[in-house]
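Take a look at the following structure, please.
The complex appears here without one of its protein chains, the remainder shown in place.
For chain A:
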Amino acid sequence: MIAIVKYNAGNITSVKNAIERLGYSCIVTDEKTLLQQAEKVIFPGVGEASSAMQYLKEKGLDEVIKNLTQPVLGICLGQQLLCQFSEEGNTVCLGIFEATVKKFEPKLKVPHMGWNNIFGLDSVLYKGISKEGNFYFVHSYYAEIGKETSAICKYILPFSASMQKDNFYATQFHPEKSSSVGEQLLLNFLKL
């Protein structure tokens, strides 16, 4: 069973729809045991970091997510919350990745919204995906580049398009909204 973490962040429906389009069934849940028992966990999210972290703590989900041992995929805010710290609301996050999450300086349009290509693809999640592939991004905060960075995107400055450490995978972009390229990435995760 694939479990999607239910919390106070948007776009969970889109992720569920994408998983089901690929022929997998999934549940959306905030029950600790269901998350712990799932084969894979997806941690999506569009929203604000501090209120999301507060909600996860109130539900005791912060400790649950940190200690998951099956493959976990964080998406967008999900990737940012897996980092150490976010400037958004000065939020201490889950600390799986060492990187800090910072706000874009508005040297170009912010949010970074639309399709962008990525570099240095270094993850099993990119199997079968062309280096010219574009992914859909919508965000005003970014994770710095660090040792867990598994692909880089350049907008205003280079940042972590995706990250990976042990069983934790994460993308800043939205694979569920990134057409066939995004579906390939999700499929690669589901097949891990």
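Keep in mind that, in the parts below, a contact is a pair of C-beta atoms (placed from the backbone, for glycine too) under 8 Å apart; a residue touches a chain by one contact, two chains touch by 3 or more; residues count from 1.
Operating definition for what follows: contacts and distances are computed from a predicted model.
Name of the non-displayed chain as stated in its UniProt record, restricted to "Imidazole glycerol phosphate synthase subunit HisF", "Biopolymer transport protein ExbD", "ABC transporter ATP-binding protein" or "Redoxin domain-containing protein": "Imidazole glycerol phosphate synthase subunit HisF". For the options A:Gly60, A:Gly89 or A:Pro106, the residue in contact with the chain missing from this view is A:Pro106.
Listed here are the chain A residues that touch the chain not shown: 10-11, 13-14, 17-18, 20-21, 46-48, 106, 108-117, 134, 136, 138-140, 154-155, 174, 176-180, 182-183.
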